[in-house]
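Yeah, one chain of the complex is gone here, protein chain that is, but the others are all in their spots.
Per-chain numbering from 1; labels A and B assigned in written order.
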Amino acid sequence: MTRLDLVIVGAGPAGLRASVEAAAVGLSVMLVDEGREPGGQVYRGSESGAFAGTAKLGSDYAAGAVLAAAFRASGVEALFGATVIQIEREADGSFCVSVATGHDKAVVVRARAVIAATGAQERPFPIDGWTLPGVMTAGAAQTMLKADGVVPDGPVVLAGTGPLLYLLAAQYGALGVAIDTLLDTAAPGNWRRALPHVPGFLTSRYAFKGLGLLGKALAATRIIRGVEAVSAIGDTRLSAVTYRKGATERTIPAHVLLLHHGVVPQINLTWSTGAQHRWNAARLAFEPVRDASGKTDVPGLFIAGDSGGIGGAQAAEAEGALAAFGVLRMLRGTAGDDDPIEGRWRHRLAVSLRGRAFLDALYAPRQSHLSPPDDVIVCRCEEVTAGDIRKAVRRGAMGPNQVKAFTRAGMGPCQSRMCGLTTVAIIAEETGLSPGDIGHMRLRAPVKPVTVAQIASLSEADERRTTESPSATRPRK
Amino acid sequence: MFRRLVEPAGHVTVTIDGRPFSVAAGETLSTALLLAGFAGLRRSARLGRERGPFCGMGVCFDCLVTIDGAANRQACLVRVRDGMAVQTGTRLPALADTVPE
Partner (left out) sequence: MSLAPERSGNDCDVAVIGGGVVGLSLAYGLAKTGLAVTILDEGDIAHRASRGNFGLVWVQGKGLDNPDYARWSLASARAWPFFAAEIEAATDTALSYEQRGGLMASLTEDDLDTRCNDLRRLHNRGQDCADFERLDAGGMKRLLPAIGPDVVGGTFCPHDGHVNALRLFNALHAAAASLGAIYRPNATVEAIDRLPDGFSITGATGEIRAGKVVLAAGLGNARLGPMVGIHAPVRPQRGQILVTEKLAHFLDYPLGTIRQTDEGGVMIGDSKEEVGFDNGTRHDVLAGIAANAIRIFPLLAQAQVVRSWGALRVMTPDGYPIYERSVTHPGAYLVTCHSGVTLAAVHASHVAGMIGSGDWLPDLTPFAAGRFADVPSPG
């Protein structure tokens, strides 16, 4: 049975750069991703999307095509359209990675090290009516734009907080797509809390980019700041949005409502692998604990990019490179980081991360939006409301695992991705404990739903390592 | 609800709930469904409420449809193929013994 040096999970900037650097130093590498081509979410469609090869979505997005090309040139074997089921650490210290590859097929890949680069997802913004068709996330709308060149038609409202909301508004503005209203729900004190971080922000690339963004978005859109509550109205699909600001409550017609509440790491894979995670109070998210090279407390498991903590695409790419060097050091037993290339990536990472603290503070969500009113559905899969969760806590469920057993929150196909953080926020509010003390509900394999047939095929798959896969494709012409 | 900004290079035909639709070749299935006017794609398992695409990146599991006989597949992670048959409106899938590859 062949054993690889390294399996990389995720083909966004971190995973692609890690692949390129690891291949360059001679490691045997396999990359696994759910998507159909390199890019992940941030560079989605870089190879074959509606704006591939153009600068219409900005120079940051155009960088994705360069990275995707470097990846294709690296010769790293990739499984696209493939879902990691489980990563187990064996007694000999190596990893056994179970991957669903086809309709009823799966492979087992063995490797000495793993880099998890599973990226970010949007923080849930649970509001009344957010399960109605027509209500989507800003990220979803941006993905439709990048991958398919498709934009909302008819009255569209953006609501929430976070840079992506304004980036999307600016991208729509540049393409001549009208947005009716942008409801900014950031807490009013955010500016004051962000002030200490201004010096760092001013030396960052966001300062220039951010101001330009805001200018573009402001010019084209009606922006209402200080919005305290948003709800989606409709019977079988969205027809209107109601918002409240102070004593004023207004209802505006809408066919599309795009919600955004910032982005948080996707931790299902890293948590299920047993790595230690801790609560980041500034970013209001759980993050895996890792060192400067992305190394975790699970020997051989490295984490790069936004899945380790939100830093954006450029930081992710640098972390991908650093993780590849970390893996090399571990496997070859070399010490120190005297490699000049590694030093350059370290510098790039530091520059990329400037200004993040300012953005985190400026766009922090309101407490009342993290822990919504009783009627609001928190767990979309099992249709569990905030009130159900509060009732469970009052009955003595002091943590998310017991709440899950009492309410079924987190038991559906999304595996708590849509309700985990909200559940913790509600428990924190009810008990007065900090989210760090409460913890996240336990995340287990399968990391994504896979068929019974795929799991069954793992026993045969284990006997041989499949090196050729129908999904390992070259870019489409 | 949505419109196309960029004209596609080519088209393929997919069947949605038994009706043929011409869609952009290589397009994300959830996008194609929204453009074809399907806002709700399924009903929620417990309360039977309409659900449509939400996260667009494979984490929310709300855009589940039946694709060529395979139930509850994420439309946002799949690209359209010529001849693809899509069924919407499922609440609890009834499984068949065999599913065409």
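The working rule: a contact is a pair of C-beta atoms (placed from the backbone, for glycine too) under 8 Å apart; a residue touches a chain by one contact, two chains touch by 3 or more.
Quantities reported herein were computed from a predicted structural model and do not represent experimental measurements.
Seen in the complete assembly, the chain not on display touches A, B.
Interface note for the absent chain: among A:R192, A:H347 or A:R444, the touching residue is A:R444. Per the touch definition above, the residue from A:Q86, A:T296, A:S371 or A:T385 contacting the chain not shown is A:Q86. Hidden from this view is one chain, which touches subunit B at 45-46, 70-72, 92-99.
Those residues of subunit A that touch the chain absent from the view are 85-86, 88, 96, 98, 104, 108, 392, 395-402, 405-406, 408, 411-413, 415, 438-439, 444-446, 449-453, 455-459, 462.
What we mean here is this: only the chains that are shown with their structure count from here on.
Put simply, the C-alpha centre of subunit A and that of subunit B have 23 angstrom between them.
Subunit A makes touch with subunit B in their complex at residues 34-36, 41, 48, 50-51, 103, 121-122, 131-137, 139-141, 143-145, 147-154, 175, 177, 236-237, 255-256, 266, 380-383, 412-414, 417-418, 448-449, 476. Considering their complex, residues 1-6, 8, 24, 26-28, 31, 34-35, 39-41, 44-47, 49-62, 64, 70, 72, 76-77, 79, 99, 101 of subunit B touch subunit A.
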